[in-house]
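Other chains of the complex are left out, but the ones given are in their true place.
In this document, chain identifiers A, B and C correspond to the written order of the chains, with residue numbering beginning at 1 in each.
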C-alpha cells in the first residue's frame, strides 16, 4: 500500500527486491525483526504542497518514499509510513493544493513517533526528508530527542536532495533556490511519468540571489516554481534517482553498524 | 501513489472510475476544480497500530483510504492524503508496530489541515476515520474549527465502521469491543489478501463486558486483538466493503448540497 | 456546600444518607478513608451553558452533581468538587450565559486532577459527565492518563444520560439530538423546581436528522434548545432521577471491586 504497484515494480527491477514496509507487517513480525537486531527505521518526510503548474502536490512525498523504498529494498531495512503533511508555510495560501502544519505540530509529531519507537525497542531512526521547509522543524525535534535519549537512541536527518555533493550539484544546476526545477521534474518524469503535465512546463527564474531577507514563495515566484524544468528529461531523472537510491543505501549500510564516536548516555 | 495499483484496479472494477486524489493534482487543477464548485474534500484517517498476529499495522489506514477511494471514484469528489499516524495510546507500547501521536498533536494537525483548506477556498471537509481511538481527538478538533468558522466551513466526521446501522451491526456481530475481528479481517481478505496471515488467525474474546473503567488493550487482550477473526471470509469482506463504499458515496452525495438547517455565521 | 440544603434533604430522603463530599473533609479524614481502602472518587462534570429559555445555565452541573450525590450517599463513595466550566463551543457565543473552555484546557484540567489523585494515593476515578460536549475532551484526557498509569490507576467515564439503555431511551424519546428537552426539563422540575421557568417552555424540533456535517447549535436551533420540553413532568423527572441515581450506585458498586481483565502495568 506504500506506493503504486508500478513504482514497486520499478524498485524491484532496479534492486531485485521489495522494500520492507513497516505498515505491511504484523506486530509479531516487527517484533521478530527487532529481536534479530533490525532496530533501525527510515522515516520518509514529504509535503502536500504546490509544485508549479506541471507537478502534483505530492512531489516531495514521492521523492522521500521512492528513495526509502529503493534503500529498503536493497538493504532490507524497515521503512515507516511516510508523513505527507509537512511544514510548507513558505508557500503560503496563495496557490491551492498546499496544506501545511505549523512547525510546533511537526516537531511534536516527530518527537512522538520517535518516542514510540524508543518505547518499543528500536534504537536508530533515520529521517529521509525531501522538503526543504521541513528541515528546521525536524532539527528541532531531533535536538530534543537526542537530549533526552543520547546513548540509547541514534537519530539522524538526511535530505534526499543532498545525500551527496554530486546529488546536490544536480539539484542546483539551474539555480541556488529551486522548486519543481529541472532535477525535480526529471525525477518525476521517471518515477511517475503520468504525473508530469508536460504541456504546462515553464521556467521561472531564481529571484532570491543576493537577498538579505527570506521571502515567501509568492514574493519570489510568479507560478509557484523556481528553476528550469524545461531542461528536464526522464533519462536524467532515472540516473539521478538511482544515484539517490544508492546513496541512501550506502548511508543505511553505514548507519547499521555506526557507533557514537564516544560512549555517553543522557541522564 | 495513494494506494496500490491492484487496489486501484479493484476500485475501477467496482465503480467504473478512478478516484480523484488531491495529491496527484497540480495547483492549477485543484484551483480549477475549486472554482467550478468542488469545494469539498474527504480526509482519510488511519492509524499505525498493532492489529493482532494476522493483520498488518496499516489496517485502519487501508480501510479509510479504500472507502475514500471508492466514494471518490464513484462521486468524483476530492480525497486528501491519508493521515497514517493517529492516536493509538490505548494500544500502549506492549506490541511493537504501534506508533501513536498524543491527542493534542492530532488535534493540532487536523486544525491546521482544515485551516489551510479554509484559507485556500474550500468550504466542506468530511473526515473519514477508521480508527476508534482517533475519534475523541477528531471531535475536539472539529469543535474548535466549527467555533471559529461556522457558517463559512462545514466539517463532519464519519467513522467507517458506523457509516450505517447495518455496517455497525456487521462490525460488532462477534462482540461489542472489536479489533482485528471478523469484519476487519474479512475486509482485509478482500482489500489486500496478501496482507492477511491466514495461518496466524486466532480468536480472543471481548473481556470488557460490564466493566466500569476503561482499560488499555494489554489489560483486555492477550494478543492485541478482540473478536473472532476465524469467522472471516473474503466474500463477506467484499460485500461489506461495497456496502461501506456505497454508504460513503451516499454521504458524499448528500454532503455536496447540504446546507446548515439555519443560516448563522461565527464571529 | 456542594449543593443546596433542599437538594441534600431530597438525597437523604431518597437514600437515607448524606453524600461523602471530598470538599467537606479535612486532610486527615481523607487520608484515613484512603488508608481504609476508599481509594475511588467520583468527579462530576457539568457545564455553564445556555439551556433554552426555560432552564438555567447550570443544568448540566446540577445533573452531574445530583447523580454523584445520590450514589455517594447510597454507596458512601467520595465525590470531588464539580467542574462547572466545560467545553461548550458548540453553543457558540450566540446566547449569553454560555462560558466555555477550549478542549485543550479541559483535557489539561482533567489530567492534572487525576495526577494529584494518583500522587496522593488514590487508584480509581470515575468521571460522571452530564454534558455531551465534554465527552471528547474527557476521552482524550483519559487516553493519556491510562497510557501513563495503566495498572496503577483505573479511570472511567460515564455520561449520566446513558448510564443504562433505559435511561438513554428516555433522554432521546423526543428526538435523537436533545438539549433542554423533555427528559432534562423533567429532571430539573424534580431536582430544582424553582429553576424551571414554566411559562417559557416551548419546543424546538431536532433539525439534524440525516445531516452529514456537524453544526453548531445556532445552526440547528432557534432558541438554544432541541426537543419537546412541553411534555415534561416532575413526576417523570423524579422517576428518571432515581433510575439514574440507582444506575450510578450500581456502577460504583461494581467499580469498587473491579479489576482489569488482565494484569498489566504501564512503563
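Just so we're on the same page, contacts are C-beta pairs under 8 Å (C-beta built on N, C-alpha and C of every residue); 3 or more make two chains touch, one makes a residue touch a chain.
Here the structure is a predicted model, which means the values were calculated and not measured.
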| item | value |
| --- | --- |
| Number of identical chains in the entire complex, 3 depicted | 6 |
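We adopt the following convention: only the chains that are shown with their structure count from here on.
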| item | value |
| --- | --- |
| Chain contact topology (line, ring, star, complete or other) | line |
| Whole-Å gap separating subunit A and subunit C, where each centre is the average of the chain's CA atoms | 48 |
| For subunit A paired with subunit B, centre-to-centre distance based on mean C-alpha positions, whole Å | 25 |
| Chain centre separation (subunit B, subunit C; CA means) in Å | 30 |
| Per-residue overlap in subunit C, given as positions that touch at least 2 other chains | 267 |
| Subunit A to subunit B touching residues, read off their complex | 1, 3-8, 22-28, 30-31, 34, 48, 50-58, 61-62, 65, 80-85, 93, 95-102, 104-105, 108-109, 112-113, 116-117, 119-122, 192, 195, 197, 200, 224 |
| Touching residues (chain side subunit B, partner subunit C) in the complex | 87, 89-90, 92-94, 102-104, 107, 124, 126, 133, 135-140, 142-144, 146-147, 150-151, 154-158, 207-208, 210-216, 218-222, 251, 254-255, 258, 260-264, 266-267 |
